[in-house]
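Worksheet: the structure to be examined is printed underneath.
The complex appears here minus one protein chain, its other protein chains still in place.
For clarity, chains are labelled A and B in written order, and residue numbers in each chain start from 1.
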Amino acid sequence: MNNTVVELKDITKVFGTVKASDHVTVSFNYGEVHSLLGENGAGKSTLMNVLCGIYQPDSGEIIIRGERATVRSPRDAIGHGVGMIHQHLKLVEDHTVLENMIAGQKGSFFFNKHKLEEEIRALCEHYDIKVDPRTKIKDLSIAEKQRVEILKVLYRGAKILILDEPTAVLTPQETDNLFKIIRKMRADNCTILIITHKLDEVLEISDRITVLRKGKYIDTLINEGLEPRTLTDKMVGKATNLEIVREPVKMGENILEVNDLAVFNHENAHALKDVSFAVKKGEILGVAGVAGSGQKELCESIAGLQKIINGQILFNKENLVGKTPRKIIDMGISMSFVPEDRLGMGLVSSMDITDNVLLKEYNRQHGLFLSRKDAKEQALDLVDKLSIDTPSIDTQVRLLSGGNIQKVLLGREIETQPELIITAYPVRGLDVGSAHKVYDLINAQKKKGVGVIFVGEDLDVLRAFCDRIMVLCDGEVTGIVDADKVSRQDLGYMMAGRHMDEVMTDA
Amino acid sequence: MLSFIVFLHAAIQAGTPLLFATVGEIVTEKVGNLNLGVEGLMLMGAVGGFMAGYKTGSPIIALLAAALTAMVGGWIYAFLTVTLRANQVVTGLSITILGTGISGFLGQSLVGEVLPKSFTNVFREMSIPVLNKIPIIGPVFFEQNLFVYLGFLITILLGIYFNFTRFGLNAKTVGENPYAADANGISVSLYKYIHILLGSALCGLGGAYLSLVYIPAWQENITAGRGWIAVALVIFSMWHPYRAFIGAFVFGGLDIIGFRLQEFNISISQYLIDMLPYFVTILVLIFNSVRKDFNAGPKGLSVSYFREER
Partner (left out) sequence: MLRISKRAEMRKTHQGLVRLAAIVASLIAMSGWIMVIGHNPIMVYTAMLDGCFGSMYRFLETLKFTIPLSIAALGIMMAFKMKFWNIGGEGQILMGAFAATYFALNFSELPKPMLLLLMMVSAIVMGGLWALIPAIFKVTFGTNETVFTLMLNYIALKYIIYLQYGPWKDPKAFGFPKIPNFTDNAILPKVLNLHVGWIILVIATIILYLVFHYTKLGFEVAVIGESENTARYAGMTVRRVVMKAVFLSGGLCGLVGMIQASAVSNTLTSEISAGIGYDAIIVAWLSNMNPLAVPVVGFLFAILSQGASYIQTAFQIPQSAADIIQGMILIFALSGEFFIKYKISLPERRSKGGQHA
């Protein structure tokens, strides 16, 4: 009996010179939760973007419910019952939930608000999703926004839903909630495709798992008695030692002390409240928290880019509050923040590596004029030391792959020989090999006695790599714990707001 | 008091071209396109309308011609910014230059010509019964000509369109977040084209008001910078058609205030008074940006949308 609802046959998609999808053939069934697993650049998003009409494949065909389907736009995809919930939520912040949901829908010329609100409430009930149609999107939490996206797609009659890295922004508890909703949809005979690189979640929720690597299809496995090792071997290609080393280092005194830090965001709400912590020389302090808990504001406060309402930031006993960003850089603090789009916060995408290195050191030069000699040497040095893959030293940075861009970013920061490194999401989206290079870089600094603040998203990495972990939730510190003494669940609770005293039984 | 009402009445007429141009540009900006070519579009509408009116004697044909002529300019802008994804600021400027040139060129033979009597007849003052008896508001708003009433009507319809219809909602979505619109199955390009054309037509009508009713005649540079004030008024009215009313008529008043001040024996040089509308516009701009809830317009404004953005 053929249970196949969607078949992707021989899909190829090329971007410039990169084969993002290379002759991929895979099929999906009715009423299943099917995960697409793979590292960064494996081609998972590309493949799904083809299915939902955002990308046009260069060759291959899509067969939906047994018939050849042309999907030239998201509109076509919805017509076939395929809806995608992207990592970057596609919602209009200033509009209400209702307005977001009915945008693009066919219907009466004048829309009847009350009737539509009723319809949406009914849908919410059916899938046990709690959302008020009249709320403006900007007033919702990320998890709630995600639910709106799911509702939107269900409202349009989608029976094949694609979720792109849905748990990246959720706490473990919100993830459980999401999985509940997914199971409800599966019970309704929907097909849910999840793009992810998180192994344990894949094992928890999937019926079947398809592994992709470097744009190619590797295998589809049934999730019964599967060993994580099997999956990672297929993801990576050969058995690699995934272990991250925590360097034991004799730590010195506090290089940074933060006391009662309070900061407003641009909506005049507290982005940080009474934050206090310290970092020792040679210590790696991890920072965990759901996206938007104040990590960015914390980093920017220390770097001098954020106005501080109250509190002190003591660096080698000197208060940083009120100093200009330039002065703080000169004092020996380096900050690198990798935002979701990777560019635009530390690097100038249209400039080459030399100019980007210049960005940090240009001000040390005296006078009006600029010499690129030193920067060029440093650039060549970086490319060599970190094996940065670039066609030439003059190539624009935006043409490099994600991993290489992040290597440039971190490498450049380290070149300035700081005493305190603040790095946020440095391994975001990197493959295992590149990520390890980054860990090695940071460990090397640790051995030199540099203090490191490491803001990360992967709780396992934080637990393995950092010495201590500070958890932020809604701008407050819910706990500072030793990394080797805390479990994922405990971190999850703290990320969701419970204070560590309640959570840690043997603190 | 009477002379005050007369002043307000005149302000409505002076403000009508601004009203058309402002709501026209609001329509364009709602879908995320900043069109600095308003001045050029108004001029094209003015010359197109006048030419058609002069040759055919029919006000309806004149209005249609004005709208269509301006839509040609609007189409060029749309093609450049939507299909070719060109820089919106520079494209808008080139439309202004082109529009100024084309209108000057076409209008050469029309200088000094007079419209047929049918126009003065059709666009004479017509009272709206009952409404015109309301104290102050009545004589000011409801004893105007058809063109002015057309302006009122269009503004109200646009307000309804954007707030209560599906198409209006879709259009706003396109302007706020084209990626969201696309993901919802809304054709971003189609909505942009249609609204840019519609907006341009309205700007053209604004220009036509000058050549067909207000002056009426064709002169080179008949718009005298009104198009630029309209661009500022869009910000002033925070992209709401209803608020454009207020802005247009306040500025209409400023435009003609020079004469009135002299009547009241306030002797300020005419030229300094001429500066007033521009000066006030600047104040409006500053005021708008200082407010706490600073509204910078649709979030997708002046962003060129391309689906395969990687």
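Quick note on the criterion: contacts are C-beta pairs under 8 Å (C-beta built on N, C-alpha and C of every residue); 3 or more make two chains touch, one makes a residue touch a chain.
No experiment lies behind these values; they were computed from the predicted model shown.
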item	value
Hidden partner chain, touching residue among A:L358, A:L382 or A:V455	A:L358
Hidden-chain contact residue, picked from the options A:L123, A:L226, A:A262 or A:L305	A:L305
Omitted-chain contact residue, chosen from B:T28, B:T69 or B:T100	B:T100
Residues of chain B in contact with the chain not shown	36, 76, 80, 84-87, 89-91, 93-95, 97-105, 108, 220, 225, 228, 231-232, 235, 269, 271-272, 274-275, 278-279, 281-282, 285-286, 288-290, 294, 296, 306, 308-310
Positions on chain A contacted by the hidden chain, ascending	9-10, 12, 14, 16-17, 23, 56-61, 70, 303, 305, 324-326, 328-329, 335, 337, 344-351, 355, 358-360, 362-363, 365, 368-370, 396, 399
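Everything below uses one rule, namely that only the chains that are shown with their structure count from here on.
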item	value
Where chain A and chain B are represented by their mean Cα positions, the distance between them in whole Å	45
In the complex with chain A, residue positions of chain B that touch it	164-167, 169-170, 172-173, 176-177, 179-187, 299, 307-308, 310
In the complex with chain B, residue positions of chain A that touch it	15, 54-55, 73-75, 78, 84, 86, 88, 90-95, 99-100, 102-105, 107-111, 152, 156
